[in-house]
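Since the structure comes first, as structure tokens, the remarks are kept for the end.
All protein chains but one are shown at their positions in the complex.
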Amino acid sequence: MMIEVQLFAGLREVWGGESVTIKFCDDATVADVLVAVEQLLPECESLVRLSRVAIDQQFASTDTPLAGCREVALIPPVSGG
Amino acid sequence: MMIEVQLFAGLREVWGGESVTIKFCDDATVADVLVAVEQLLPECESLVRLSRVAIDQQFASTDTPLAGCREVALIPPVSGG
Amino acid sequence: MIELTNKPIDVAKLVATAQQPSAGAVVLFLGITREFTEGKQTTTLYYEAYEAMAHSELTRLHDEACKRWPLVECRLIHRLGEVPLTETSVAVVASAPHRDAAFAAARWLIDNIKLSVPIWKQEHWSDGTQEWVHPGKKQDG
Partner (left out) sequence: MIELTNKPIDVAKLVATAQQPSAGAVVLFLGITREFTEGKQTTTLYYEAYEAMAHSELTRLHDEACKRWPLVECRLIHRLGEVPLTETSVAVVASAPHRDAAFAAARWLIDNIKLSVPIWKQEHWSDGTQEWVHPGKKQDG
């Protein structure tokens, strides 16, 4: 399945776009998102390893399946406030 | 010596004036102020016992002598804020 | 800067003074006139001060806070006379490079103002009675 992963801040800047569409197996999980983005953006390795994944606008644990989700986003460490 | 003791809030209200002038021995201390006001305003006994004395606008310990001080005030528990 | 005033406190102006380039955090505390206290209804409050000493105690607390924490700005204002419902009786503002100091200073200042500054409030209750508030006091007579 093809999944569009939204990117923000430092990740968006390095990738040069607001999202990246990646092909995953049907039984892929959040952990696979992290691995895939790390391979895509090797210069952001340490930042991706610090990032969390949000599924449908909520932080998701690494074993959460991607199948059926509407919105996937990679959330690097936040600095609002 | 005659000392004018300033009164505030509940003590001022019961006494009906902003200060009371009391005669003290020359070696009197802050402790004597508390005793004298308690005798003068027996209906305020518990409030006087909770009060502190300020000498020249600073809280003073009970053994502080009155001789030479310019301003004496009885400070009942405060409730600003 | 410390101030005793009979006029309403201008909170916007007060906060603006704390917004300086070396600050990253501002904490403002307001004490305001509350309508209900332990089931009794307040109509309005009056504050009385031993003004000269209140001024020197506020200054002492201000200076002590500036020693304890790296504050960029610190201001204490207490209103005297009548303070109607929802209006501000006391305002404390502290700004600092980071929020730990701003929060700690504002909290320490209001706690100590309530312990040692010679200011008293008089409750005007909805039943028409008035009462000077002296924490810890048992009812006499």
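Letters A, B and C mark the chains as written, and numbering starts fresh at 1 in each.
Operating definition for what follows: contacts are C-beta pairs under 8 Å (C-beta built on N, C-alpha and C of every residue); 3 or more make two chains touch, one makes a residue touch a chain.
Quick caveat: nothing in here was measured; it's all calculated off a predicted structure.
Engineer: If you put the missing chain back into the full complex, which of the shown chains would it touch?
Structural biologist: Among the chains that are shown, those touched by the missing chain are A, C.
Engineer: For chain A, enumerate the residues touching the unshown chain of the complex.
Structural biologist: Considering the whole complex, chain A reaches the absent chain at 6, 8-10, 13, 43-47, 50, 54, 57-59, 73, 75-81.
Engineer: What residues on chain C make contact with the chain left out of this view?
Structural biologist: Residues of chain C in touch with the missing chain: 11-12, 15, 19-36, 85-88, 95, 97, 99, 102-103, 106-107, 110.
The rule is simple: only the chains that are shown with their structure count from here on.
Engineer: How many angstrom lie between the CA centroids of chain A and chain C, rounded to a whole number?
Structural biologist: One centre to the other, that is 48 Å.
Engineer: Round to the nearest whole Å and give the separation of the Cα centres of chain B and chain C.
Structural biologist: The computed centroid separation for chain B versus chain C comes out at 25 Å.
Engineer: For chain B, what residues touch not just one other chain but two or more?
Structural biologist: Not one residue of chain B touches more than one other chain, so the list is empty.
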